[in-house]
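Just below is one structure, and these are the notes that go with it.
Of the protein chains in this complex, one is absent; all others appear in place.
Then we have subunit A:
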């Protein structure tokens, strides 16, 4: 084992400057093949340089090259310090290489070591003070760490999640945001618009959990222990927001893989938009996303809603676009609840023209013909609410003096313009069909069509998240006193009369 040897050389180096050359023994082991040795060496490095940093035995200020230092007229003390500082730099370099090691333990250990260095450098900076009281955060070192965290060709989410604990420090978070912004700019420039799934995924998992402070008062946890913090830029929420905003904008500027696209959109309204200085800068991104179609459009709706609602965004043909989003898949996709929640908000305005609402109603109910029961239980009250808000649409339910015996439904499903879909001339035959639905609750809900509606709106918030398994559990838990039985005598598995299965399947 290399442990005793390492301990010995550690003591030797720390004990006597004459033994400084034994540093190489430690640094060599960082490149060892044995995982155990590497771990041990990393630990030793941590202790060694931590001690040296505390003692101030590393050269501070702009570092001259090693040869220059030997030749130049420095005192022996300074030479030693310069030399040691170079060893420290070597150590940092090899540790940053270790961040790409195969074993997670090694990665974790080197990450912790590097972050320890960051912490120590923050305490006793290696950069010369530019003016008195200036605060020097070890940006360079942090950049090394962050670059190690977001490799281009492999998934590093595990290591990133380990890193999250350091993101609680306000200053670390601030500088990470800055460094990430830089890194994205550099990497993507090189690649030129080709999506890099791993890299972008890594960046996303690094920046998506960022927990921005809400108030400046909450910002108390700093890695730099300085007194004159108030003057420091990093302690300002404004600066944080700006860094945050720039980071996201840079990240979203480049084309994203569709999975990541959805993920970003899912968290956009909740954990990105509120922390931006100018949320309207997201308009471009959202508009593009809204135009993509399918689930991505549905998700972009949420962000757009916030912009329209809180930031006075004018979106031309918004409803037309929303109308075109309605296709059979909306009842089947995962984001159904979110979509209908938003649709409910959008259609709650009483200033919408009747033809538009009627078109929405008609389209929703036409699509309901392919919907599963849990969606139907939600959409029928939804439609009823629309009727209540827009009484002018009630002709869809009740047209006493209309033309009898139409040969066709006047509504044109294929028409993309709601105003030309002739929805107001139609009737809700779809819901009438659903009165024959096999699920008793759906049939009952659809039967509301026959009666005139009550004034009070139904609360659909509880129905939005309804799932099929909940429906099943609800039904199976019902108990009834008597169970009706089949009275037709069976003859066997397929023995019933009019047995469809018997006609097509055989008992072999």
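One rule holds in what follows: a residue touches a chain if its C-beta (ideal position, glycine included) is under 8 Å from a C-beta of that chain, and two chains touch if they have at least 3 such contacts; residues count from 1.
The definition used in the following text is that contacts and distances are computed from a predicted model.
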item	value
Protein name, per the UniProt record, of whichever chain is missing from view ("Nucleoporin 43kD", "NOP14 nucleolar protein", "RILP-like protein 2" or "Cytochrome c oxidase subunit 2")	"NOP14 nucleolar protein"
Contacting the left-out chain in the complete assembly, out of A:357, A:371 or A:445	A:371
Omitted-chain contact residue, chosen from A:75, A:312 or A:451	A:451
Selected from A:123, A:409 or A:458 as touching the chain missing from the view	A:409
Hidden partner chain, residues of subunit A it touches	327-329, 331-332, 366, 369-373, 396-400, 402-409, 427-430, 432-434, 436-440, 443-444, 447, 449-452, 468-469, 471-472, 475-476, 478-480, 482-487, 489-501, 503-508
